[in-house]
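As you look at this complex, bear in mind that one protein chain is not there, while each of the others sits in place.
Now for chain A:
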Amino acid sequence: MNECGEYRQMIVRFFSRDLTMGEEKRLKEHLEICERCKKEFELQKQMESMLRERPLSEAPAAVIERVLAIIPERKAVYVRPHLNWRVAVSIAYGIAAWVIAVLSFHLTRQPGAIGALIERVSTTMVHFSLTLESPSHIIGIVIYSLAVSLSSLFIFWRSQLRRVYAV
């Protein structure tokens, strides 16, 4: 490529604001001494200005009226989300709550330190003051665990629902 060929490319890139400061300086210096490239620069400038001034097409009012007539005011519907990490976490959380419920059930049937601790915690939380041996106490723990796990799962799941607007 001859020297002017390189500057012709730089002229195009100049108007795309794609030159480094060094290249810009070199181009300026060249334009001062090369009449042909200076003419090219002016031609490019003219073309750039015509491209910039190209008017937009006028959209017919009917198009907007048509669209606004189609879309409803507010019609939100809920859809299930695709499986993503948030949904996976909510499912895992629900499963974990269930595991705790099952463990609680087994541990409360075995007298000992862990059983006593769980008994104290669970009886405080569900406001049952029944003894370990009481079947209603065990049912209480199971109901409590079930309620916690399902409500947690529901809250997580609900928070992940997306609103879409049906048209």
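Here, a residue touches a chain if its C-beta (ideal position, glycine included) is under 8 Å from a C-beta of that chain, and two chains touch if they have at least 3 such contacts; residues count from 1.
The working rule: contacts and distances are computed from a predicted model.
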item: "Carrier domain-containing protein", "Sugar ABC transporter permease", "PPM-type phosphatase domain-containing protein" or "RNA polymerase subunit sigma-70" - which is the UniProt name of the missing chain; value: "RNA polymerase subunit sigma-70"
item: Positions on chain A contacted by the hidden chain, ascending; value: 9, 12-13, 15-16, 18, 43-44, 46-47, 50-54, 56-60, 62-64, 66-68, 70-76, 162-165, 167
